[in-house]
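Just one protein chain is left out here, and the rest sit where they should.
Order of writing sets the chain letters: A and B. Residues in each chain are counted from 1.
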Amino acid sequence: MAQFFVMPQASPTMTVGVVARWVAPEGAELRPQSVIAQVETDKATMDIEVFDKAVMLKHLVAEGAEVPAGAPIAILGAAGDDVSALLAEYVASKSNTGAPAAAAPIEPASSAPAAAPAPVAPPPSPPGGPPAAAPEAGTVPAPSWMGKTLDESVMEPRGRYRVAGRRIVASPLARAIAASSGVELSRVGGSGPGGRIVAADVEKAAATPTVAPSADSGRADQPVRVTQMRKTIAKRLTEVHQAVPVFYLTVNFDAAGLVALKELAGGRGQKITYNDLIIKAVAQALRDVPEVNAAWMGDTILRRGSVDIGVAVALPEGLITPILRNADQKRVGEINTEIRALAARAKEGKLDPSEYTGGSFTISNLGMLDIEHFTAILNPPEAAILALGAVLQVPVVVGGAVVPGWRMKATLTCDHRVVDGALGARFLQALRSYIEAPALLVL
Amino acid sequence: MLAPDPEQRVVDRDELARLYHQMYLIRRVEELAARAYTQRKILGFCHLYIGQESVAVGVAAACRSSDRWITGYREHGQAVAKGVSPRKMMAELYGKATGASNGLGGSMHIFDASVHFMGGYGIVGAQVPIATGVAWALKRLGTQDVAVCFFGDGATHQGAFFEGLCLAQLYKLPVVFIIENNFYAMGTSLERQSAVTDLYLRGAGVGMAHEQFDGFDVETVRERVGAALHHARSGVGPVLLEIVTYRYRGHSMSDPARYRKDGELEEKKKSDPLLITEQRLKDDFGVSDAEIEALRARADAEADDAAHFADSSPEPSVENLYDYTYVSPR
Partner (left out) sequence: MIPMREAIRQAMAEEMRRDPTIFLMGEEVALYDGAYKVSQGMLAEFGPDRIVDTPIAENGFTGLAVGAAMAGMRPIVEFMTFNFSLVAYDQVVNSAARIYQMSAGQYRLPIVFRGPNGHAENLASQHSTAVESLYAHFPGLKVVSPSTPYDAKGLLKTAIRDDNPVIFLESELMYGFKGEVPDEEYLIPFGKADIKRQGDDVVIVVWGKHVHTCLKAAESLKADGISAMVLDIRSIRPLDHDAIFAAVARTHRAVVVQEGFPFAGVAAEIITRIQESCFDLLDAPVLRVTNRDVPQPYATVLEKAVIITAERVVETVKLVMGR
C-alpha cells in the first residue's frame, strides 16, 4: 500500500531538512538501508535511508526544498500502487497549512495491526493505553523528610521545622525595625508564610496607635497591607476633599426614552447600555455648554478643546478612570465597543498611563449596583463630575394621574471656582434635553 | 595461537542456520531502531551494531549461557546475542517501563541479569576493570564461568584498559577481553589513534595470551573465541582477542561518517557477515533460497513484534523515580 515517507529526524536538534539530492529516482526499488536522498540538517549532510522493502513511487518535493521533520517528502509503496489519493491529500494539506499536520510513516506490510497510521512527528503517545504523564519539570514528587525513613531522607529534604513554644516568628529585618522603632513584636500580626512577621508588618504597627483589645471576640484585628494604588487614591481624594470648594446639583431625569431606545437596539441585536447613551448625551451637552468642559489651573481656567470623558471602572484594589477621547464625535456603537475594550484592559491592569490621565469630565455610574443616588468626589483638575444612579421604574404623575414611569437620578459635583450654580443648572438642562429625547443622540 | 577447545562441537546445518537467523535478527532490530530514531521514538545517543553481527553471535555460540558479558555502549547486538529478548531491548531504547532497565538506562545501559548480561557502559574502557572484578568473583565463588568483556579499538588507549589487563593477568582470572576493532574511534581512524595498529599486541605488555583474527565469518569467531574461553576456563589466566570487524554506519545516528575513504564501505560490504554465512549455508549445506527467505521472514516478524511491543508499552511512572537510587535496608 502506498504511504508517505516523511522527512526523518536525523539528529536530536534538527527541525527542518533540505533535500539536497534525490539518490533514488522515481521507480527505484529499495531495500532496508537503501539511501534515497541526501538531506542537509543543522549538523551535516546525511544520507537518508529506508528501512523496509519498497518502490520509490513519487518525489513530493524538488531538490533544494526545505521541509520540516515529519512532513512528507515522497510516496513509497509496491510497484504499480495508485498514488492519486495520497497526492490529493498532500496537495490539500499543503494548500491548507503550508505543511501537512501529520502523515503516516512507512510501515512494513507485516507490521502488527495496531501500528495503524500514527503521526510521525512529534512523537505520539503510545497507541492504546492512556497517555502517560510526561515527565515535565515540577511534576517530580518531592518527598518530605518528615515522617520518612532515613533512607528516603537521603533524598531531597523539604518542609519547615515547626516552631514550638512561645518563640515569636519574625524575620531578621522585622526584628531590627521593631528594635529601632520601639514596636513590641508580641502585638504585631504576621503576614508572611506561616504567620512570620515581616518588615512591612512592623512598619504598619509603628504607624498605628495601640488599640486596646475589646471584649475577646476570638478573632484578632487584621492589618491589611495597602497597595500603591490605594495609597495614591487615599492621598488624592483627601487632598481634593479638603482643598476644593464644591457644591452638588441633583436632577431626576425621565428615562423612558433611554429604556425604549435600549430595547429597540437590543431587539435588532445591537448591544448598547444606558452608560453608552449617557456618555453620548454628556458629550453633546458639554459641546452645548463648553464652560463646564474645563479645568481649574490655579491662575487660569482651561477650557478644554476636546471632549474627553473618563469613565470610572472598579477594580479589586481601587478604581481607575480610562478616558474615552473625543466622545462627542463618536457614534453610540463605537462608544460601546471602545468602553468595553478599555474596561477589560483596566481590569487586567494593562492600561497605559496616557489612557487614564488628561480627561476633561468624568462620569461615575453605580446604577448597575442599584444605587439610587450618590455624590462623587471631583477628579481634579476637572471642574465637574457626574454621579449616575439606577434607571428605576417608579410611580409618576402624568396629567394628574399616577402611572408607571422610568426615572434616573443624577448628581453633578461642581468645582465652584469654575462652575457656578446657574452654569451647572444650564449644563444639566442641556443634558436633560438629550436624555429625555435620546433619538437626538443617534441622528 | 591458542589451542582449540576439544569439546567444541563442529557446526552443523541447523546450528549455522540458527547463527544466520541471529545475525539477521540483530541487523533487522537495528534497522528498526534506526527507523524509530528518525521518528523521534528513540532519543539521545543511539549507536548501531550493523556490520559487526558475526562477532556477538559467534561469541555467544562459543559461550555457556552462565558466562557473564560486560560491554560498552554499542551493545544492542550483543544484548540480543546473549539472550536479552528483542522486546525488552527495544523497549529500553524507547524508554519504556517494559525495557530491560525499566527505561532508566536507555540505549547505552542495557542490563539483564536473567541472562547474565551485565551492562552497557558509557565511559569508554571502564568496563575492562569491571569485567576483571566479575572474573575475580567467578573464580573466588568457585564457578566454572568466564567473564567476557567487549570494547572497541578506541578503548585500548584508556588507563582503565591497561589497569584491568594488568590485574586480570596478575590474578590469573577467567576473563576473555575482546577488542572489536571496527577501525574507528568515533571519527578517528585506527592509524590516527595508535602508533601500534595491531592492537592485540597490547596483551604482550602484561604477559597475557593474545590473538588477532578476522571476525566476518561467524564460524571463525565461534571457533577462536571457543579456544580463548577454554584457556580462561582452565584457570591459567585471561586472554586478549582482537577481532577485526567493520561498522557500516556512523558512530551514532547523527554521524554521517564522512571521514571514510571513498569506496571503503562498499569494499568492506563484500565480506558482509550475512553474505558469507548465506553462501556457506547454500554451498556447503544445501540450504535453499526459500529456506533462507523463511529464516529472514521469521526474524523480520520478531523484530517487528519487538518494535510494536516497545511502541505500545507504557511510559515509566515518574512516581517511581527514586526507587533505585539506594537499596533499601534489608
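Just so we're on the same page, a residue touches a chain if its C-beta (ideal position, glycine included) is under 8 Å from a C-beta of that chain, and two chains touch if they have at least 3 such contacts.
Only a predicted model underlies this, so the values are computations on that prediction, with no experimental measurement involved.
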{"item": "Touching residue (missing chain; options B:Thr132, B:Thr156, B:Thr245 or B:Thr277)", "value": "B:Thr132"}
{"item": "Touch with the omitted chain, as defined above, among B:Ile123, B:Leu201 or B:Val236", "value": "B:Ile123"}
{"item": "Residue of B:Asp5, B:Glu53 or B:Asp112 in touch with the missing chain, whole complex considered", "value": "B:Asp112"}
{"item": "Positions on subunit A contacted by the hidden chain, ascending", "value": "145, 150-151, 153-155, 157-161, 163-164, 167, 169-170, 172, 194, 196"}
{"item": "Residues in subunit B touching the chain absent from view", "value": "68, 70, 100-102, 104-105, 109, 111-113, 118-119, 121-123, 126, 128-138, 140-141, 147, 159-160, 162-164, 166-167, 170, 323-327, 329-330"}
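Just so we're on the same page, only the chains that are shown with their structure count from here on.
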{"item": "Separation of subunit A from subunit B, taking each centre as the mean of its C-alpha atoms, in whole Å", "value": "60"}
{"item": "Complex contacts: residues of subunit A adjacent to subunit B", "value": "8-12, 32-33, 43-47, 49, 51-52, 69, 105, 108, 110-112, 114-115, 120-123, 125-129, 132-135, 139-141, 143, 149, 151-152, 154-155"}
{"item": "List of subunit B residues in touch with subunit A within their complex", "value": "28, 31-32, 34-35, 37-41, 43-44, 50, 96, 248, 253-256, 258, 297, 300-301, 304-305, 308, 311-315, 317-319, 321-322, 325-326, 328-329"}
